[in-house]
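Excluded from the complex is one protein chain; the other protein chains are retained at their positions.
Which chain is which? They are A, B and C, in the order written, and residues in each are numbered from 1.
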Amino acid sequence: MSLTAQQLGELIRAGVPMAEDIGFTVDEAGEGFARTRLVFSQRLIRPGGTLSGPVQMALADASMYAAVMATIGQVEMAVTSNLSINFLEKPAPGDLIADATVLRLGRRLAFCEVRLLSPDAETGEDTLVAHVTGSYALPGNR
Amino acid sequence: MSLTAQQLGELIRAGVPMAEDIGFTVDEAGEGFARTRLVFSQRLIRPGGTLSGPVQMALADASMYAAVMATIGQVEMAVTSNLSINFLEKPAPGDLIADATVLRLGRRLAFCEVRLLSPDAETGEDTLVAHVTGSYALPGNR
Amino acid sequence: MSLTAQQLGELIRAGVPMAEDIGFTVDEAGEGFARTRLVFSQRLIRPGGTLSGPVQMALADASMYAAVMATIGQVEMAVTSNLSINFLEKPAPGDLIADATVLRLGRRLAFCEVRLLSPDAETGEDTLVAHVTGSYALPGNR
Partner (left out) sequence: MSLTAQQLGELIRAGVPMAEDIGFTVDEAGEGFARTRLVFSQRLIRPGGTLSGPVQMALADASMYAAVMATIGQVEMAVTSNLSINFLEKPAPGDLIADATVLRLGRRLAFCEVRLLSPDAETGEDTLVAHVTGSYALPGNR
């Protein structure tokens, strides 16, 4: 039985301590993808007025987890095996969107891509602020 | 004038919000390296009793920053350009050590390696729990 | 003045020794992207009948170079700064397509993504065989 976006958000906030801290929510999810969100709070800002790197990495990691669970169901034992992030632009001091896609689902590994987007309220256009790839090691008994 | 380990710890805790959360401290630092520490607290644990991936990434990021500043002095404008982490073993529920080395200091980029180590109180041996590489973009006026 | 796909192919085959070996050609190129091709030859096959990893990496590297030059014109001094490849499926023993996109063009770095695709002659569908990200250091006088 597949999980709703809301259920995914609750599962991850309960299971990953930092997810709660960054106001992690799942906007939308389905077979092979999840669109998630960091809800902005002043507490996450570093001097200079931008969201820190670790905060962006936490969002990317949680969004990959959401995309994997949206695809294969609840897997408590899945663990990140590799994560590689390239920071491209400073995000604006606002919400951050993560578009996570499962590019390949193998028997033992799920390989994902995440695009972190900073929406511009005025223009309605999103700026790509970071690009992430990562692998999840899947539990053996699948 | 070079910065002491204690000054580096204070600078980073003040500048990177998540550094404070993970009890980030600098044990030792000098030309081209820094040995830093995440001071364990129950709050950082995820279900299953291990330190989460984002917490390890935050430690690695802060320790690269420490190694760069230990080498070239205080640089507020340095920003992480890329970070790639491979998770190798589950860390024990205790302090985590980060050994950060500057492998190459260019005019525009510093390239660093970090080894995250989980010390075993009984045997005195460290387990390599994650391996990290990363690049820092340095300010233009160097 | 922008370069045609054919000019890009010639420039890269002349400049990168291995490009010639893999029968590198540029099918299509424009602002921010290039679609390139490895022309299959028996010589490139490793035992087991598949294209080796280094051959795929050479194609990815050359296709990023093509996408960068299609965007900013001929730059002989651009050098790859980082390349990260994830091998997802064994490619079929046939041509290999590379879709390279410039995700961000900064003053000093171009960040690119490449998808290596193995076309299936029967179904007409492409299989994603490898995913690549990479950075090009651009010459200083831009």
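We take it that a residue touches a chain if its C-beta (ideal position, glycine included) is under 8 Å from a C-beta of that chain, and two chains touch if they have at least 3 such contacts.
Keep in mind the model is a prediction, meaning the values are calculated, not measured.
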Contact residue for the chain not shown (choose from C:L3, C:V16 or C:V75): C:V16
Identified contact with the non-displayed chain, of C:M57, C:A70 or C:L138: C:M57
Hidden partner chain, touching residue among B:K90, B:R108 or B:H131: B:H131
Interface residues of chain B (partner: the chain not displayed): 84, 86, 88-89, 103-104, 106, 111, 113, 128, 131, 133, 135
Touch residues of chain A, complete complex, unshown partner: 81-82, 84, 108-109, 135
Chain not shown, touching residues in chain C: 14-18, 21, 43-48, 52-55, 57-58, 61-62, 76, 79-87, 90
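We take it that only the chains that are shown with their structure count from here on.
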Rounded Å distance between chain B and chain C, as computed from the means of their C-alpha atoms: 34
Two or more partner chains touched - positions in chain B: 81-82, 84
